[in-house]
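Missing here: one protein chain of the complex. Every other protein chain is in place.
After this line comes chain A, so read on.
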Amino acid sequence: MNEAGVEELKQAVGPDFVLTDSMDLLPYSCDAYTLAQEAPAAVVLPGNTAEVQDVVRVLRSHHVPFLARGAGTSLSGGATPLNGTVIIHLSRMNRIIDIDTENQVVVVEPGVVNADITRALAPLGFFYAPDPSSQQACTIGGNFAENSGGPHCLKYGVTVNHIVMAETVTSEGERVVLGNLAGEPDAIDWLGLAVGSEGTLVIATKLWLRITHKPSESQTVLALFDDVNEASQAVSAVVAAGIIPAALEMMDRLAIYAVEKGPYRVGYPENLAAVLLIEVDGESREVHTMATRVQVILQKHLVREVRLAATPEEKNLWWANRKTAFGAMGLISPQYYVQDGVIPRSRLPEALERINEIGRRRDVRIANVFHAGDGNLHPLLLYDEHDKEMVRRVVDAGSEILAVCVELGGSITGEHGVGIEKREDMRRQFTESELAAQRALKHAFDPIDILNPGKLLPTASTCHDENAVIGTYPGRESTGE
């Protein structure tokens, strides 16, 4: 970024809101995916939509790539600047503008922290459903970009199901409103395309979020297992019985060991193989009936103990214990690398066995903390960054785990996104024809590839692809019968 460009940026947002000093830029070198780091050319902090438009136009006129960033909690490198990218940091745009209970929407700026929205809604009897584990820090603009999930997405859906309208700025600096208050596209769902596009299509500057009536009651069941395979089968049994819990989470032995060292210790018995945490919510009669049925189903498996939370405090402790599981890895390892594959939930036992085998073979300790109800695995691969050979083994093991997910009929990412991390793994899931179709979407929105370039898609292949015309068979063999 040359001096003239920096001056223009300062004119656009004010001199205090353009960072160019190398010490100021250092914290922006990566997001929560720390395996790739690169300092941005500059950081700009606009205060409103018009300033975002001005900044985009300045950067475009200087042919400087740019990306939008929130709290930097992305786990796949989506907010990591590459090749002289300028970061547009949206932290100043952090107001909850309006709560409209009649239309059941809350209007927010992108820098609002996820958990603050539900806190603001609670007195009115509503909540905002997507609750990623980082919800105390992550911003709603980042949730928009990544289509974030969370434990309660099993019943309530992910971010794309809860954003009805968005004011956005295009790569050309135009303000475009996607969607409407009704949450109903006239035809093509432009908003649905933008959500989860990892900041490569548009920058969201204002969001209208769907809010949900707080359920009148919820109950949480905890099940302690001596056999992880039994726990996996119990997950399938609950869902197969026609019960859709609000959340259905699982931790394995190493994960339990870590969380019990953290601040929210439940006091789990020694030598547990797995813990299931199951929450049901809704109308009170529905909840009581479902919670009873869940306990009956669990008892049909080899479960050591089934508990029903007796008090709100006990329930909150169980959830705090689970939600801090990623951070707890820091108590048992210098670093950890979290993966995010998805499998059909009926393949859970097989997937966990394969992950364990990969860990044994590659000599990598792997803890599993995951959204079992929707088959979204989060293997946590433990390592020491000073051991370069170990880092290589960890990265290879992570990629191999994703290959297993695709082989079992799943996906390389359920909620963390592709970012930098899984660009090349996209080839595991999609043919060149399918990737070309995705590139066409990127090109349609951003023909000069200036908005968060180098993310989400692998570099185009020039190799001949024998599947280019007929593609591949859906379900990838494993789901067909």
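We take it that a residue touches a chain if its C-beta (ideal position, glycine included) is under 8 Å from a C-beta of that chain, and two chains touch if they have at least 3 such contacts; residues count from 1.
FYI, contacts and distances are computed from a predicted model.
Here one chain is missing from view; checked against "FAD-linked oxidase", "Glucose/mannose transport system permease protein", "Cell shape-determining protein MreC" or "ABC transporter ATP-binding protein", UniProt names that protein "FAD-linked oxidase".
From the options A:190, A:225, A:257 or A:383, the residue with contact to the chain not on display is A:190.
For the chain missing from the display, the contacting residue among A:73, A:118, A:139 or A:429 is A:429, taking the whole complex into account.
Of the listed residues A:289, A:324, A:356 or A:399, the one in contact with the hidden chain in the full complex is A:289.
Although one chain is hidden here, its contacts on chain A can still be listed: residues 100, 102-104, 146-147, 149, 153, 157-158, 160-161, 165, 174, 176-177, 180-190, 192-193, 195-197, 213, 216, 236, 239-240, 242-244, 282-283, 285-286, 288-290, 342-346, 371, 374-376, 409-418, 422, 426, 429-431, 433-438, 440-445, 447, 456-457, 468-476, 479-481.
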